[in-house]
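Comments concern the structure below.
Only one protein chain is missing from this complex, and each of the others stays in its spot.
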Amino acid sequence: MTDQDLVRRLLDIEEIKGLKARYFRTLDQKKWDEFGEVYAAAAVLELPEVEMVVDGRDAIVKMVSEALSGARTVHHGHMPEIELTGPDTARGTWAMFDYVEWPSSDSGSRVGLQGYGHYVEEYAREDGRWRIARSRLDRLRVDSLGDLPVAP
Amino acid sequence: MTDQDLVRRLLDIEEIKGLKARYFRTLDQKKWDEFGEVYAAAAVLELPEVEMVVDGRDAIVKMVSEALSGARTVHHGHMPEIELTGPDTARGTWAMFDYVEWPSSDSGSRVGLQGYGHYVEEYAREDGRWRIARSRLDRLRVDSLGDLPVAP
Partner (left out) sequence: MTDQDLVRRLLDIEEIKGLKARYFRTLDQKKWDEFGEVYAAAAVLELPEVEMVVDGRDAIVKMVSEALSGARTVHHGHMPEIELTGPDTARGTWAMFDYVEWPSSDSGSRVGLQGYGHYVEEYAREDGRWRIARSRLDRLRVDSLGDLPVAP
């Protein structure tokens, strides 16, 4: 590769990191319009732990925003491994942590989870910007908040 | 932009990431002299959750070092979004986690917190190095350690 190619490659990797950062931030801030922008139009989301596959940006935004309605959420990403597979395609993995809490049940016990896993993803440049084309969340473990004490 | 410009831009982003890494590390290691070096002389720190604004590097170091005196702390940053706004200015956001514990109270209950949020920041190159010019911490949630069991 020429130096110019290497610079473009580094810029693409940096942009994909920024893309995934927007995914996490807009998810926790519930900025659903911006959240939708991180996905390619035909994006696919796979959640093997709940045997769910969601097809298309609009369906993904609808499912995620409804599932987290009323919840306080924290999602963190870590340690990307990103590989460019073509001029406008890439794949990557990220370690992740999420902390999701819905309003307490009548019994006062906490409802939610703290989870850990890896995103395994594909990216595509579409309309001039990198977007998530395919995302699968493989879990390492999920702890139920119902087994933890009630927070203030 | 020329390739040379792009390379400078990537280097600046990398240096700002290293700057924020030094912020987190020196904070948890309580290396207050090095901690002060991450700030511009006229830096402003905003903590909306406690309605506090601190003006200037020296005041920030004094406030933070006194607030964390005697505490064991862990601070982690995640998922930066960094935008260069000029040759010597930039802005950025970071997801964050902190775990702060002060010595236990007489009753034996834990005193401290585990918190989550976003830093919203501005950076400036001053005396040849990138520094934090403005930092605001927006919280997603804070859990009190008093509601968690005592650790060893």
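So that you can tell them apart, the chains are marked A and B in the order they are listed, and the count of residues begins at 1 in each.
Criterion: a contact is a pair of C-beta atoms (placed from the backbone, for glycine too) under 8 Å apart; a residue touches a chain by one contact, two chains touch by 3 or more.
All values reported here derive from a predicted model rather than from experimental measurement.
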| item | value |
| --- | --- |
| Sole residue of A:13, A:27, A:61 or A:133 that reaches the chain not shown, by the stated touch rule | A:13 |
| Identified contact with the non-displayed chain, of A:57, A:75 or A:118 | A:118 |
| Candidate in contact with the missing chain, chosen from B:10, B:47, B:64 or B:142 | B:10 |
| Chain A, residues in touch with the chain not shown (by the definition above) | 3, 6-7, 10, 13, 78-82, 93, 95, 97, 116, 118, 140-141, 143-144, 147-149 |
| Chain B residues touching the omitted chain (full complex) | 3-4, 7, 10-11, 14, 17-18, 20-22, 24-25, 28, 72-74, 76-78, 99, 101, 148-152 |
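Operating definition for what follows: only the chains that are shown with their structure count from here on.
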| item | value |
| --- | --- |
| Interchain centroid distance [CA atoms averaged], chain A/chain B, Å | 24 |
